[in-house]
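Take a look at the structure below.
Note that one protein chain is taken out, while the other chains of the complex remain in position.
Note that the chains take the letters A and B in the order they are written out, and that residue 1 is the start of every chain.
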Amino acid sequence: MRTRAAISAALASAGILLAGWQSGAHVAGTGSPVTAAASGSSSSSGSTGAGGAATTAGGGAAAQAAGTYTGTAVQTRFGAVQVQITVNAGTITDVTALRLTDEDRKSVQISNRAAPLLRAAVLKAQSADVQTISGATVTSDAYLTSLQAALDAANL
Amino acid sequence: MQRTSESAPAGQPVPRPATRRNPALRSRTFRCMGTVISLALPDRGAPRTVPVLEGATAAVERVFTELDAMFSLYRPDSEASRLASGELTLRDASSAFRARFADATGWRLLTEGFFTPERPDGVLDLSGIIKGHAIGQAAAALEAAGVEDWCLNAGGDVLVGGSPVPGSGTPWLAGIVDPLDRASLLSAFPLGGGGRFEALATSGTSERGDHIWRAGAGRTEFRRTEFRQASVVAADIVTADVLATAIVAGGRAMVDWATDSWDVEVLAVLGNGELLATPGFNAARGA
Partner (left out) sequence: MNSSSRLTMPATTRRTPVEGFRSQARSRLLRADLLTVLAWSSVSLAVALWLADGGASGFSTLAGSFTALGIVAGLAGMDLVLLMLLLAARIPLIDGAVGHDRALGFHRKLGKPSLYLLLAHGILLAIGYGMAEGLNPVAELVALWVQVPDMWLAIVSLGLFVAVVATSLVAVRRRLPYEFWYAVHLLTYAAVLTAIPHQFSAGGLFAEGTWQRWYWLAICIFTGAALVHYRVLEPLVATFRHQLSVSRVVPVAPGVVSIELAGRHVDELSGHGGRFFIWRFLSPGAWWHPHPFSLSAEPAWSDASGHGTLRITVRNLGRGSAQLSRLKVGTRVAIEGPYGLFSTAARTRSRVVMIGAGIGITPLRALLERTPFEPGQATVLLRGHSDADLYLGDEILALCRKRGATLYHLTGPRSAG
């Protein structure tokens, strides 16, 4: 009887953990940049390849296939957005918003609105190229190990 | 003056040849307001630069020290502490204090409460606005002293004047730390050099924000922080600083409000590490 309890408990626990892990992976998937355009809408935009690869955009080893993938159009507060990604050798090389129309009459205003952007697509810089560094306020102690400290030390 | 930059991490840049892309600078640092402030000037050779740098640093440090003495809640004798303890009322506070209070409450209205001069426990805390104010005042002192090209960084909030290569119109390039990996940069933004943006401020919740909610400033309900870090580029440092703070507290709604209402560029890092950016940060579209 005790064995029965132990085995059942182990099986139940494993099942529960697996279910939790599965739904957790789902949460991570919907958080990809492609669906981020949907402002939290859970309807999946883009192919699963887009979701999977986007989470590892830096390393870019998730999607093996090369080519261009187009996501489904999702309604966002900015209007309908459709995202196209180009994958090359397992790395996302380009992300384009195919359609960015606006349903309300604020289309002019959103021209400077913040939109999802891949890390690969932001203005890049190495710490050797910059003259100063901005970050969330660091304490005096944390400063010692910061990049800014390295810059300051180099310029003494 | 206290030097705090003796211990640079290994593998970080060491003195390098001056190029247009990589101009030679001289910098000094001091501690104040619980962080480190550094001032960098273009290096025109030690004999010409060092005396100016020392004098400029002293002027900047004076501005910071005076403001800290008045507004620090960590100093029991400061005006802010006496106000917090009830020893002093706002009515009896100095005019400088009341002016900052007026600024802060004005920003609270403009940001729909996401920036607030009150801590969750109700204590008046102007530190959210004082660092930016101090940077701005220090800049005025530098201009008054005739220093034209400078870069001031106070705990990650940046304000620049002129160019790192005097007379060239080259902008200063300010990096933005990647909150997921503090030893690397997420992006950079050109400041000064004749452009309309001279200030960059970054606010963040750091790792903790992922798991801890913070009070939506000025709101009664609790909200989960959407953003781990927000950087705002603006013409003046107080605007950049306040909006960065408000965006971290207010999330997406505040980002849209900020970009609709002010001439700013925003780069925000979401809780899961992904980015939200205005076109100015998009390399494809260019700044």
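FYI, contacts are C-beta pairs under 8 Å (C-beta built on N, C-alpha and C of every residue); 3 or more make two chains touch, one makes a residue touch a chain.
Note that the coordinates shown come from a computational prediction; the quantities given were computed from them, not determined experimentally.
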item	value
Contact footprint on subunit A, counting only the chain that is left out	1-2, 4-6, 8-10, 12-14, 16-17, 19-21, 23-25, 27-28, 31, 138-139, 141-142, 145-146
In subunit B, positions touching the absent partner	120, 180-182, 206-208, 210-213, 215, 221-222, 224, 272
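By our rule, only the chains that are shown with their structure count from here on.
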item	value
Distance between chain centroids, defined by C-alpha means - subunit A, subunit B (Å)	26
Contacting residues of subunit B [partner subunit A, same complex]	3-9, 12-16, 21-27, 29, 31, 34-36, 38, 40, 43, 131, 151, 153, 155-158, 160, 164, 172-177, 179, 182-189, 200-206, 229, 231, 252, 255-256, 259-260, 265-268, 270, 272, 274-284, 287
Residue ranges of subunit A in contact with subunit B within the complex	28, 31-33, 36, 39, 109, 111-119, 121-140, 143-156
